[in-house]
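Every protein chain except one is present and positioned as in the full complex.
Chains here go by letter, A and B, matching the order in which they are written, and residues are numbered from 1 within each.
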Amino acid sequence: MELFDILVSATFWAAVLRIASPLIFATMGELICERAGVLNLGIEGIMVAGAFAGWIAVYAGLPLWGGVAVAFGAGVAFGLLHGLLTVPLGLSQHVAGIGITMLATAATYFAYRVALPEVSSPPKITAFQPTGWAVLGSQTVLTWAALATVAVTGWVLWRTPLGLALRAAGENPAAVEAQGLPVHALRMGAVAVGSGLMAVGGSFLTLSAFNSFFFEMVNGRGWVCIALVVFGAWRPGRALLGALLFAGFDAFQIRLQQTSLGAGLPYQLFLAMPYLLSVLALVVMSRRTEVPAALMTPYNKGER
Amino acid sequence: MRLEAIEAPGLARRLGLPAAALAATVLVAAGLAAIAGGNPLDVLGQIVQGAAGSKFARLETLNRATPLIFTGLAVAVAFRARLWNIGAEAQLYLGAVATVVIGTQSGLPGPLVIPAMAAAAVVAGGLMLLGPTLLKTRLGVDEVVTTLLLNFVVLLLVGYLLEGPMKDPMGMGWPKSPSLPAEARLPRMAEGLRLHWGFGLALICAAGVWLLQARTTLGFEMRAVGANARAARFAGMPVNAVLVKTALISGGLAALAGFSEVAGMKGNLTADISPGYGYTGIVVAMLALLNPLGVVVSALFVAGIFVGADSMSRQAGVPSYIADILLASALLFMVAALKLSRFRIVRG
């Protein structure tokens, strides 16, 4: 019973949380953007930028949490750019998002080459270490932060006046404007903070999961998070569940590859699974109607 | 602050703002060059020199532009109908696979094999986009995300094929396909000219797409569906069928980029034949304002930046990723400029 052994092993569950953590951060970030009515396809590039920014900051001597903060700041910067293009200017959120991903990715690679012109392989840093706590001691504190992010996101969105305003901005911005609230500022803020979280998700890769920065290390995780938001029906709790399920499957397939069952199959099939699973999640959830009503609809004052 | 539509924007506005977008891109380039420790003017000069300063450079630019014309057309056709095909990369690779399969396996006689390869590529690319399109029309699944995700799947599939079923036994262990026989290679456009007929085919496709959009009922339908799908459906247009046809055309065009690279340039398939031509096609199409003839011009421009930046990088030591930043900035500046050429920002 190799399959069963995998599922009961402690290392499997540790891996699930480790794989899920960056996805959780970035999924919450995307969820916040979309709840306010802005699709952020810059997510993939922002994660790349966050992974690099956090890592290079620590390499330059900042403490680990300083690296996280720098990553967050880099995300906010790209988020503000995406916000500027899509909120007051009302450009196509698809095109602007793809552009942001291209820009953030290219800028990161450029910065890497400029910062480290001589190296043949990227230098290592001392990453976050397992906490050794009684519960899930093999996780780093960043994983705990990811879980806390879910709770905070849920609380803010559903239990505070700010959250109500953000959700209303994603449902009917005219209603927000009519109550005297600034739609554009709310949306810009949501995109900025959401993008910051995406970047922190990226930095988890360099500051916790690995201890170095590689090109292609984000590798489509951002797109997966877009699917997770849909799968989670734009609710933090359900999106967390989706991320864990997804990570569980990913951890499972890695181990499955090492069993006799998996050895006969091409490894690319296993690597393709996350993407195929994401497509499947989109298909399964396609008939649901919880989409924020004003998602992808720019708002221009005075127009109704 | 809000946007107010300008009823009849003047020529100055319509041309001036895109020009300003290009100027802003050049400024970004200069800034990046300075950051990387180069002299901005030298770096810009070397990019231009490297892209167009010699016959070799110009041919290199034309060769690099060829796949970009195809992917740019693919994106332009799809975006015009508001089908967000971000999967040109996957379609390109499947086209390349189909090209190699027919080229090495079909045993067709010389004159037939090239058309058969191209046809197979078109079919493969079209089918690749058909899936996400049907998911969109039947289930309402956003095609942006599905086409993006499938890019990764197809790249893994190609990796598998090149290590397994399609691996060249003579490849010394490298993951690459067998080479195409000589009769399956695209000839050069002129004796002694290092430019293959893929470029000619790209020009023909651009003209064809222009004709399709401007002069045919299908083109009218594609434009109408893109401009207002609800009104198109109300008027009696078969919106879903139009999207499916658009997908087949768009996917087929992107696949021709793979065909042209394999049959014209490389002669075999490796997992790195495209350094992101599918994604760059988006920039090419947007800079061309989705106009198929404009795609040719903008593909040349974009290819020039890549070729020029490569050449500059070797001399000035500024990383060639500067090209990617420039294109992304050009894309963002351009879409913003286009918006502002139709709207003015007013206070209150």
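Just so we're on the same page, contacts are C-beta pairs under 8 Å (C-beta built on N, C-alpha and C of every residue); 3 or more make two chains touch, one makes a residue touch a chain.
Keep in mind that, in the parts below, contacts and distances are computed from a predicted model.
Student: So one subunit is absent here. Using its UniProt record, which name fits best from "Diol dehydratase reactivase alpha subunit", "ABC transporter ATP-binding protein", "Phosphoribosylformylglycinamidine synthase subunit PurQ" or "Aspartate carbamoyltransferase"?
Tutor: Options "Diol dehydratase reactivase alpha subunit", "ABC transporter ATP-binding protein", "Phosphoribosylformylglycinamidine synthase subunit PurQ" or "Aspartate carbamoyltransferase" narrow down to "ABC transporter ATP-binding protein" for the missing chain.
Student: Touch as defined at the start, partner being the missing chain; which of A:Asn172, A:Asn219, A:Gln253 or A:Ser278 qualifies?
Tutor: A:Asn172
Student: Which listed residue, B:Arg138, B:Arg215 or B:Arg314, touches the chain dropped from view?
Tutor: B:Arg215
Student: Which one touches the absent chain: A:Val58, A:Leu181 or A:Ala272?
Tutor: The missing chain is touched by A:Leu181.
Student: With respect to the chain omitted from the figure, which of B:Arg14, B:Arg58, B:Arg188 or B:Arg233 is a touching residue?
Tutor: Among B:Arg14, B:Arg58, B:Arg188 or B:Arg233, only B:Arg233 touches the chain that is not shown.
Student: List every residue of subunit B that touches the chain not included in the displayed model.
Tutor: Contact residues on subunit B toward the absent chain are 4, 7-8, 215-218, 220, 223-224, 227-228, 230-238, 347-348.
Student: In terms of residues, what is the contact footprint of the unshown chain on subunit A?
Tutor: Its contact residues with the unshown chain are 159-162, 164-165, 167-168, 171-172, 174-182, 292-293, 301-302, 304.
Here is the rule we use: only the chains that are shown with their structure count from here on.
Student: Report, in whole Å, the distance between the mean C-alpha point of subunit A and the mean C-alpha point of subunit B.
Tutor: 28
Student: In their complex, what parts of subunit B are in touch with subunit A?
Tutor: It is residues 1-3, 32, 35-37, 84, 86, 135, 139-142, 144-146, 148-150, 152-153, 156-157, 159-160, 163-164, 279, 282-283, 286, 317, 319, 321-322, 324-325, 327-329, 331-332, 335-336, 339-340, 345, 348 of subunit B that touch subunit A.
Student: Can you name the residues of subunit A that touch subunit B in the complex?
Tutor: Touching subunit B from subunit A are residues 41, 81, 85, 88-92, 94-96, 98-100, 102-103, 105-107, 109-110, 113-114, 117, 184, 219-220, 223-224, 226-227, 230, 266, 268-269, 271-272, 275-276, 278-279, 282-283, 286-287, 300-302.
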